[in-house]
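For this depiction, one protein chain was excluded, whereas all remaining protein chains were kept in their positions.
In this document, chain identifiers A, B and C correspond to the written order of the chains, with residue numbering beginning at 1 in each.
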């Protein structure tokens, strides 16, 4: 699962994605005193999810700052701080609250550099979440990364492993542009090897999570694991699936997607955002445009159902792609159903 | 240009899109006393664009309501009014300010019906704008319809002619769901025939604006006219282009797009939103998935450049598709370049 | 009665307080929430819930001053508001369990219960998210020429949301019949409100020209009296009001928040539970003032307990919605 772009030094430990995120923040907070974290209940509480646990003890309340429940306000404050020498990391508890910060993010942070002819820079990271099936209902389960990916001037990162999460977050904090870093609420527990030493993963370089020959499964964030599980199911049927993780939506490593699709001749894009007008449409279009003459079948898209996320378990469980549904779609695309 | 779905009664007048919108509002305000308009400078000023001119004289300030500069507040107020028996028409001056209302629109208006198990309804219309090349720079030129189209529970309408604007707006006001109705700032002046009598155009029915055989040009809003102009250029080269206008993004008349693409074997989608992660990706994907085996070439997408809209004319003019750029792409797709 | 009048703000005429209904209402909320906690601990309830225990006097005092056709908007901590506005215990449990017979057919869950028939426009999982809705319901009442009022419940944390100031400004400009009820339970999740709130809370609505008052949220008669006078004023066209209710949640921010020592002390919790419990205080007053004796109250407690026990039992036995319903209700 290591990135082709950076060699992981010898000596690794097993961490969860949450621990990897926490470690990346701690390292950057230590390295650069202009870095600070601001958000609701980030200090003593370490967020309701405990992802930031321990940071306030080491860095103090001046750098791990509990804010009022003012998502737009803290994002705006971060934009001003970023323009004037700081590197804020804004914590937006649920991705559903992106609804409240879109002006500061899309009209201010994303455009300041361009509108000023390159003079102002806004090196901020906005960390938030995506993902359903947590029984949190319609206002705490959305995956709205398509909105921010559509905004020129924003970089968008969707890590799927502890290794990627740490390397990408450190790179995001050092990036001179506004970066939206989105973590899946359900995958924070996922474990993986992380090297002892420092490393960065450049934004804009995708990763092949599993090599295959017959079909390409492009997965983002939580759906990378769904695709990997689907690939196992498919292997049992003698279908060799390649799993590709773009890791960042913008910049997008389109070449990696296209190369894989050209090789396999078939592709399915799986993303946890709503299917219509979602990220899967862009990734499928990139493949459809550039790999068209190598494709043996249409590029399919699987995403969250186009319904507000329902609370009731038997309803909610149907709304997100599963290894079974991805495998079924793959079999059909390969004419094996 | 009349809709196949509704026969236009005899007797028509030529109106601009602005006049058609004004007339639709006036008719619905007369017909249904629960309808009211709220927004900034909508009353005496009739909006800075004068689109609502004259309404306050007939309906008074109780029904054509000047609000504080509180986009989120008036949208939230409209949601509550809509839940309790009114039919608000919210005026958001520039589509760029959708950034400020996304919570009330996406988390409240769009989800209330579903979350309440069908008990609450939110019959509101939010009118706003899209479109660049007005020298208004990055914060007054965006076309953000991809954001709202991605939200289940919202209907999204993009009229391109006076006839469509009137029939679709009247249908939107009578619809029991939240509808985002987006008008192009530059096209308000466009003229077209509008029947004297009342008519409605159902949401979810696209329209073929020009019949052709060799290639399908799918255009939305302002880009319908760019596609029609491109079709003229192509005709001169002996290429017969069909121009299809979905008119509503959700519900989307996918069948119409697919039928046309199957007939011509080639398709280009043209939309004024940013190209990446934009509406053009969804429309292209729908065609790519469903018409794949009839396509002789990849489905192409043309959209606004992925840059914040620049102020300087020679820069801004490059950012939006033109008849020439669409025709050039079409020629290439038809192997005639 | 005099008891209520005695607590009413100057100039208000408090209606006869249906004291025993209030007592039953508060008791039902308490027992309902304890049951919710058990369901969570017993892994019988999907997801989480934010218990209203300790704050019962606010919802009951406020809603007892409202008519059935008046509106309320609620919060993530909304069970108490919903019950106090007249919701059925069984259908609420069913919703919390994601069952077909729930108020939202299981689609909403704990944070989204709406009970339109009783004027409850819904709980809301966006802090401050319903302030516009309540203001709009009041706007609608005025436009439709009714004398309905709308009550907007929200917590101290919602004071951080800009939307509240945008809509209070409009409510004041257009003299809308909306009453903003701020439930200050001292915490925004795990952060004390003083760390997130500058100045004096009441100065904020006052700066928009909104009539404001503060009340002991653990004294149901005081809450009822203050609300009654604001409601009556709003019905007469007197415009919006803001009621700050000082209260406390006994349990965690949500059912899973059990280790709270890092953000609040056991002593603080103990003080509120032992000295200021709204049920104990109200019960004592009912007995002392001779409205009801211990046996009568015991009988009411038992009734409430039966109601809750039967309600949860039915809900547990009720079926989940049919999977096909997932695509229903996206559009009206």
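Going forward, a residue touches a chain if its C-beta (ideal position, glycine included) is under 8 Å from a C-beta of that chain, and two chains touch if they have at least 3 such contacts.
Fair warning: this is a prediction, and the values are worked out from it, not measured in the lab.
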**Item:** Which displayed chains the hidden chain touches across the whole complex
**Value:** A, B, C
**Request:** Check each of B:138, B:151 or B:258 against the chain that is not shown and name the one that touches it.
**Result:** B:138
**Fill in**
For chain C, residues touching the missing partner are 159-166, 168-170, 172-173, 195-200, 203-204, 206-210
**Item:** Touch list for chain A against the chain that is not drawn
**Value:** 34, 36, 62, 67-68, 70, 72-86, 88, 103-104, 107-108, 112-121, 123, 152-153, 155, 176-177
**Asked** Can you list where chain B touches the absent chain?
**Response** 40-41, 44-45, 48, 66-70, 72-73, 96-97, 99, 134-140, 305-308, 310-315, 318-319
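The definition used in the following text is that only the chains that are shown with their structure count from here on.
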**Request:** Would you mind pulling out the distance in Å between where the CA atoms of chain A average out and where those of chain C do?
**Result:** 37
**Request:** Would you mind pulling out the distance in Å between where the CA atoms of chain A average out and where those of chain B do?
**Result:** 31
**Mean-CA-position distance for chain C and chain B (Å)** = 41
**Fill in**
Check: chain C positions touching at least 2 other chains come out as 104-108, 112, 124, 126, 129, 162, 330
**Prompt:** Where does chain A touch two or more other chains at once, residue-wise?
**Reply:** 96-97, 99, 137-139, 305-308, 310
